[in-house]
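Before we start, here is the structure in question, set down as structure tokens.
Showing just some of the chains, left in place.
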Amino acid sequence: MTNAWPDLSGRLENGRHILPVRIYFEDTDFSGVVYHGSYVRFLERGRTEFIRMLGIGHDALDKGEHSGDGEGLAFTVRRMALEFNRPARIDDIVEVVTYPGSVGGARIVLKQAIRRGSEILVTADVTVALINREGQPRRLPEAMRAALGADEMT
Amino acid sequence: MTNAWPDLSGRLENGRHILPVRIYFEDTDFSGVVYHGSYVRFLERGRTEFIRMLGIGHDALDKGEHSGDGEGLAFTVRRMALEFNRPARIDDIVEVVTYPGSVGGARIVLKQAIRRGSEILVTADVTVALINREGQPRRLPEAMRAALGADEMT
């Protein structure tokens, strides 16, 4: 299948999802480089496109299309461990790399990095969970668990 | 009545609402001063505190407490005209000034400015409307219209 929006949706390479991101004014701060909180936004974009490539969009989740009973669901971040090694700068194109670490019944740990060419700028381990509108945890859709290589019995 | 959070809620002076805002890293960009889009966020904070001082909170609106029939409502911005005269800088405390221009049945024009001491940094005319969850316009609550000095027949 051709990808209508190759940059916007990213691509898979060796089982890892790669999303290019351009650095704009909005992403930088007065120290001259990218604001540390901006990388957190870029990582979320990478996770969203990775999950979309598995067939799951946030809007469809919210409308209940991925829960057996039509309940509206959303992903939420439970934990993040971030290391900031080098800064990105205005006009750079960086790439957000995302791939699954461990997959449980209601949680996934995603491994992420932000790189510029071969330089690793930021690394992150991110634990996400699926919750309903009251914030209660919900089991990940089976199609998603299968795509992520989860064991059946987990 | 004493104000439990004088800076966070702002104050009224001669019928104008004044909200102090501190400039942080997140608000600046690599040019060394505040990013133009950050002023748009500060203006919204000023409008929110001004409207809260009139007795209307966003959460209560969303829960239907200000509509006769319990319908959830939210303010939305229809128009903004902004002039950027001088920049704010990291560590500055600026003040957002907000007061009503004209008040119609479903729209208000608010006059706003961002100043640092006596210097006017930014001015804005902002038209806001009240809408329901489907985006349809809804009449402003009478208590709000009265507080804003709207004519009865408008």
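All chains are identified by letter, namely A and B, in their written order; residue positions are counted from 1 within each chain.
Everything below uses one rule, namely that a contact is a pair of C-beta atoms (placed from the backbone, for glycine too) under 8 Å apart; a residue touches a chain by one contact, two chains touch by 3 or more.
Keep in mind it's a predicted model, so treat the numbers as computed, not measured.
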{"item": "Number of copies constituting the complete assembly, 2 shown", "value": "4"}
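Simple rule for what comes next: only the chains that are shown with their structure count from here on.
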{"item": "Mean-CA-position distance for subunit B and subunit A (Å)", "value": "34"}
{"item": "Of all residues in subunit B, those that touch subunit A in their complex", "value": "25-26, 28-33, 35, 37, 89-90"}
